[in-house]
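Handing you a structure now.
Missing here is one protein chain; the remaining ones are kept as they sit in the complex.
Read from first to last, the chains carry the letters A and B; within each, the first residue is number 1.
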Amino acid sequence: MAEVMVPIGPQHPALKEPVNFRIYVEGEKIVRLELDLSYNHRGIEKAAEERNFIRVLPLLERVCGICSHSHATAFVKGIEEIMGLEVPARGQYIRTIIAELERMHSHLLWLGVAAHEIGFNTLLMWTWRDREAVLDTLEEMSGNRVHYNMNEIGGVRLDLSEKQVEAAQQRLPVLEERIAQYVDMVSHQETMLLRFRGVGKLSKEEILKYGTVGPTARASGVDYDVRRDDPYLVYDEVPWNVVTDSSGDVYGRTKVRIGELSESLKIVRHCIENLPGGPIRVTSAPKAAPKGEILSRYEAPRGELAHFIRTNGTDKADRLDIRTPTLANWTSVAKALVNQNLADIPVIVAAIDPCLSCTSRMTVIDTGTMAQGSISWEELVRKCRARYGTEVQP
Amino acid sequence: MTGDPQSLSQRLATWARVKSPWVTVFNSGACNACDIEIIACLMPRFDVERFGILAKGSPRHADILIVTGAVTRKQASRLLRVWEQIPEPKYVIACGACGAGGGVFQGLYHVVGDVGTVIPVDMYVAGCPPRPDEIINAVVACLNLMKEDLAQGGKEWRRKAGDTDRKETTPGTVAKDVRV
Partner (left out) sequence: MTAQLTMEQVSGALKEYGSAEQVRKNRIRVSTDTQKILSAIKAAQQFLDCDHLILISCTDDTGSFGLTYHLTGPHRTVISLAVAVPRESPQVFSVSDILPPAAIYERQIHDLFGIVFSGHPGLSKLMLNEDWPDGEYPLRKDWKPNKANSYGGAAQGGT
């Protein structure tokens, strides 16, 4: 049978690294995949060399709109280590609270998107409603729903007041109840079992070979979490567990993410209840950092994020090299897709959480006739649902 | 816009368009947050569908194009193409600080500029990112603009003397030099 190329993208609005990947299919089976990542390349790494530490933080938050705290924290904790600054405990606790709330909102978002890809829109609506509660907490604490801008070299920008803590505490039981419901749901919900089980399987060996990180790796039994393996912030003081699963398919990744939701909630609760007093930042952080280099790692919601920072004695970084988790995961997606059904593309690609939530366009080229046409992501999703008989009324 | 604006068919089309505008979202190099906030508009808390606003995948079905983010070099030609595919009358909302002026990405080597350098923009939404209610407000304001345009017989009335539309003076071209 002739090979057919299906290029996906470039319009994947919700990607940090919007990609165009050409998928070669034989009939319904995927043969291989090629990548092109440049659509959202803006040149942040170059700009980071030209702006001082104060100005570069807002820029780094905007590398990605979902892991904005991750990028800023990875950078400040690296710079602080080079400077030899000791951040006050209260500052570290507040950073951890924001980080874990961010993880919760990201995982809820993902759960909804994954549910949407399989036609289970009820869950999409539920998770996004619950996500609003998390965003409300974040907004109360930081003043913004998405870009919190909480970090500063040497601490955090805003303190938590009694009132904010109370309001957050009131929301936690509600969220806990909802998360328990999801834990329960994932174990027996028919649609999820049907569409997630056995799809996009990656063995432990493959995960290690392709350098996959984050929940995708943990779902295949790779016990790798930077929060425990190279503790930063206050993760070594707070009781929590690394969630792993052994199934290695999309179902496993769902279970891991839902498990991490409850772990994050636990961490947030612990931090809020044990919030130490004292200052939230060092009194006078130096403007310039001494010469040095550091590999700052951070467990972002999607996996290990690495910032390689080199400073040269001025108030600007000499070089900032960012490796985002999604970039590390693409290699394994290419692998996971081989021999799968064309109809499973959305759910497998979504399973590494590049958040394919908005509309995307695809171009279908038949290599026989070179005829070219575009179908939207929605159409593809609809086709997939039709194939699996899970089509709901559009 | 073709036809007599007062004809029955035109009035009917406008009525339908204003009652239920279809929106398509294009990420031209945004950081994602704006997109996420737009999706949040569709969700239970804000639920724009109760106003008849529908998010659509294909630009060919859309009345309003919401563009998020500064335009990267690679996306500039794609943005133009998507814009050209939208049937008249088309309206463009540039979402966020990036869409309005480049935001934090102003002047980076792989960024062409704000949305206005590539396609004509009818409305800007401030914020980084704007809250979902602000986005809804922008869409509603855009509908009023639509009605107003129709009464005036086109978009020309909004143009002040001496105004040049960057897109229309040089069709199909965008700033070529890199600003760093």
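Just so we're on the same page, a residue touches a chain if its C-beta (ideal position, glycine included) is under 8 Å from a C-beta of that chain, and two chains touch if they have at least 3 such contacts.
Just so it is clear, the model here is predicted, and its values are computed rather than measured.
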Message = Touch partners of the unshown chain, restricted to the chains that are shown, please.
response = A, B
Absent-chain contact - pick from B:R17, B:K56, B:H110 or B:R131 = B:H110
Remark   = Given A:R157, A:K266 or A:R319, the correct residue touching the omitted chain is A:R319
Residue in contact with the excluded chain [from A:E45, A:E140, A:E237 or A:D315] = A:E45
Key: Touch residues of subunit B, complete complex, unshown partner   = 71-74, 76-78, 80, 109-110, 112, 172-180
Ask   = What residue numbers in subunit A mark contact with the hidden partner chain?
value = 7, 9-10, 20, 34-38, 41, 43, 45-46, 208-211, 223-224, 228-230, 293-295, 297, 304, 306, 308, 310, 318-319, 321, 323, 327-328, 330-331, 363
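What we mean here is this: only the chains that are shown with their structure count from here on.
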Query = Using the average of all C-alpha atoms in each chain as its centre, how far is it in Å between subunit A and subunit B?
reply = 28
Note = In their shared complex, subunit A is touched by residues of subunit B numbered 24-27, 29-40, 43-45, 55-58, 68, 70, 72, 74-75, 78, 82, 103-105, 108-111, 128-129, 131, 180
Remark   = Per the touch rule, the subunit A residues reaching subunit B in their complex are 10-16, 18, 38-44, 46-47, 58-59, 62-66, 68, 109, 124-125, 128-129, 132, 145-147, 355, 357-361, 374, 376-379
